[in-house]
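Excluded from the complex is one protein chain; the other protein chains are retained at their positions.
Chain nomenclature is as follows: A and B, assigned in order of appearance, with residue numbering initiated at 1 for each chain independently.
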Amino acid sequence: MSTGLVDYTREEPVVAGRPTASEIDAAISAPLDQFPTRIWWIGFGITSTMLAIGVLCVGITLWSGVGTWGINQPVAWGFDIVNFVFWVGIGHAGTLISAILFLLRQRWRNGIARFAEAMTIFAVMCAAIFPLLHTGRQWLPLYLMPYPNQHGLWVNFTSPLLWDVFAVSTYLTVSAVFWYLGLVPDLATLRDRTTHPVKKLIYSVFSLGWRHSGRHWHHFERAYLILAGFATPLVLSVHTIVSFDFAVSVIPGWHTTIFPPYFVAGAVFSGFAMVQNSLIVVRQMFKLKHLITLDTLEKMNKVMIVTGSMVGYAYAMEYFIAWYSGSQFELFVFINRALGPYAWAYWTMVACNVIFPQLFWFKKVRRSIPLMFGIGVLVNVGMWFERFVIVVTSLSRDFLPSSWGHYVPSPVDVGILVGSLGLFFTLILVFVRVLPVISLAEIKSVLPGAQPERHEHN
Amino acid sequence: MKKPLYGLTALFDTPDALMQAVDETVKAGYTRYDVHAPYPLHGLARAMRLKPSPLGYFALVFGLLGAVSAVGLMTWITLVDYPLVIGGKPFWSWPAFVPVAFEITVLLASVLTVVSMIVIYFKFPNISHPLHDTPFMKRVSSDGFGICIEAADPLFEEARVRGMLTSLGGKDVGPVYFDVEDLNHGQKVFDLKFVGLLAGVGLLVSIITYLGLNVMLYMKPFNWMMEQEKLKPQAASALFSNGIGMRPPVEGTVARGFLPYPYKGRPEDAGRYLVNPLPVTKPVLDLGREKYLTFCSPCHGNFGRGDSRLAGQFPNPPTLHSDKVRDWPDGSIYHVMTDGQNVMPSYAAQVSRDERWAIVHYIRVLQRAHHAKESDLQ
Partner (left out) sequence: MSTDTQTLPYTSKTLSPQVDRIGLILLGIGVVLVIAAYIFEPVRASFDASILYLFMVSLAVGAIFLIALEYITGAVWSVPIRRVTEFLAGLSPFLILLVIPLFLNLHDVFHWTHEEAVSADPVLQAKTPYLNVSFLFIRTAVFLGIWILFSMLFIRNSTSQDVTREASLTRKNVRLAAIFLPLFAISITFTAVDWGMSLDPHWFSTIYGVYYFSGTVLAAVSAVTLIVVLLHEGGFLPGLRRDHFYSLGALMFAFVNFWAYIAFSQFMLIWYANLPEETFWFMARWENGWQFVSVLLIIAKFGVPYFALLSQESKMNTKRLKIMAVWLLVAHLLDLYWLVMPTHSTGATLSWVELGFPVVGVGMILLLLSWKSKRYNLVPIGDPKLQRGMDFHL
């Protein structure tokens, strides 16, 4: 479609061809009505195995304690925090797509918002496991909440670790509410399509009696706008608060004022890579290439260049100020990252985050699915290593050389990481069979000829 | 029983046809009608003359409520209920409150606005409606655009409405009837089934909470911090033959900070070798006076004259102003306090070493005061 030059006088179409609304219903509902294919079962088998490994390792942790992990003094935070930040970051792409692109009136988000939001919720669920596990007495999560209790104690409101509790739970709740709100009209459509009595009951209950009434759409649109308006600063605040975990400390390499926007940019960067890769698989599996077009994927690549460049800018600023500050501790951290015992992790990070994504400047790369997919995987690897480098290098070597130590993850650590990936992809596989991966209402509203020709005038 | 008519519905082919129909409906003066489409249509709210949705104000109110209550709670906790000095910061550290306050604001504003919309406008839990499960709804859920004009509208007349809709290009113009069960139910705010469901959920949550917090927490491995294998005070123990967990200290145990007194039983050496390590400063003398008055004055009197109420009785406490004592070196006085003399016991357990030396200085003050010379006044 857009192999040639862009025609600036025309609106870019969101979908390819001119599908009708009922064709869209059929295409998107197909996976929900059919029995899963063999490929799906193979995928589910792999992800469930990974999940099972994770469950086993979590069980070991619950029984024997966090001593089964590789953390030690001085590296008291290892895989647990790295994975937490990684997963929260992945979740940010979903909210950006569904909320921020909505506010910016970018209609190309309509085909991907539902899936991206679902990924956000699943990613945040994966993320929430880690702070819970690393507390040591995971069966007392209520201690994290301020409620009147017989100890007479309250939580420490000045601690960023507590701010995380509020931020992540708010993010999970609001994302879920936002996602569910968008689902209501689709559940109504499914209710009216299905003949299976159990499915019909479930859809009827959860569609809240939606009858596509114009009066209801009026309030619905306003509520959706409000939620998008709130979700936008929320998503920025969540990863900002996560960055505060590090930046409020005094440790060189952690205490630097650029962390908040740098973390947010990095989160969007890694999130988009994950969303993009998952969409590539989904659109192939369910034959939705005309609804999740190559143009949309290309735009996602452009977002990745922007956010990847912001991450690169932050790396450069950290280096410059480390030198400019004159603080030998600060300078040492950055030399240590590049040349010390974890240099392999550092250079992986730089290659994956700064070098490879620059290939997206080239249109050929942006429109090639295999290359896009490969770079997406590399970005996710690179962003995981970024968090690893930040956490481990700054902790293993800070002010006093006599306090230096080395960190090696234990098999339980690795098992939990594998398990979190398993959980994430299992949830996605279940999601795609149970709920429509594209928002029926939203995609229909941007079909050619979907809106009345007449406009309101001032 | 003849089902009462809810209204007449009509379907339209294109959004434009629908919008035209809406215009005509409004112009004709109908107010009890609704428009249905599988997705929101631009300009529909304006064409239907709908008032702007007040949900924005709801969000504002809920958001402010969240902000105020979050800041209020944190302020009360850190200023009134349990002030703690954390990181050397003031009790009320407003920058630290910003993240939590922000999150609660967003949480309440978002969630409560949506809940309000569902309850107020979607009329949850009274969500059943005559239009459900009609062919009209099936079309409108998928790809149709429709209008429904209710029989309850004051201007409604079946034939006229049918004619108008048909003339506007409406297809499948047909009636929709109320369900008998819905009529019998009416619009109750608290439907029995819904209340029952809420009660059931509440009960389930209570049971789970009880089982979790009162039963599971006392089982292994969750009770491992509560049930520890270490010996607590007064506990019995099978390890020892007398079954008592608490044991006396081992032979040769000394108290913390203990140093043996080298001149026990040797007053001359004490006097010869011990030197008062404390300087003669006001704080030292104040300390000496305080301790003297506490420990020494009951026998030796407030001013060292031996004129306490024990005077004249056995044992008769001596005065500290005798030549003998005045000529003694500091170490001898210290030795008497430490090791005891005659009937006087050792005060080493009650008075620390520094305090004893301070008392020595004070006794010297008393002695000088009692034999004051003209030159002392200069």
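The rule is short, and it goes like this: a contact is a pair of C-beta atoms (placed from the backbone, for glycine too) under 8 Å apart; a residue touches a chain by one contact, two chains touch by 3 or more.
Please read these numbers as outputs of a predicted model, since none were measured by experiment.
Among A:258, A:355 or A:377, only A:258 touches the chain left out of the display.
Of the listed residues A:98, A:170, A:194 or A:240, the one in contact with the hidden chain in the full complex is A:240. Touch with the chain that is not drawn comes from one residue among B:98, B:173 or B:344, which is B:98. Touching the chain that is not shown, out of A:9, A:195 or A:402: A:9 (per the contact rule at the top). Although one chain is hidden here, its contacts on chain B can still be listed: residues 42, 56, 87-89, 95-96, 98. Touch with the hidden chain on the side of chain A covers residues 5-11, 103, 105, 233, 236, 240, 244, 247-250, 255-261, 309, 313-314, 317-318, 321, 324-327, 361, 453-458.
Operating definition for what follows: only the chains that are shown with their structure count from here on.
The touching residues of chain B, counted against chain A in their complex, run 14-16, 18-19, 34-46, 48, 50, 52-53, 55-56, 59, 73-74, 77-78, 81-82, 84, 86-87, 89, 93, 96-97, 99-100, 102-104, 106-107, 109-111, 113-114, 117-118, 121-124, 127-129, 131-133, 137-138, 140-143, 212, 216-217, 221-222, 225. Remark: chain A residues 20-22, 25, 62-63, 137, 139-140, 146, 152-154, 156-158, 160, 162-163, 166-167, 170, 173-174, 177-178, 181, 185, 188-189, 191-193, 204, 208-223, 226-227, 230-231, 233-234, 237, 241, 244, 440-442, 444-445, 449-456 touch chain B in the complex.
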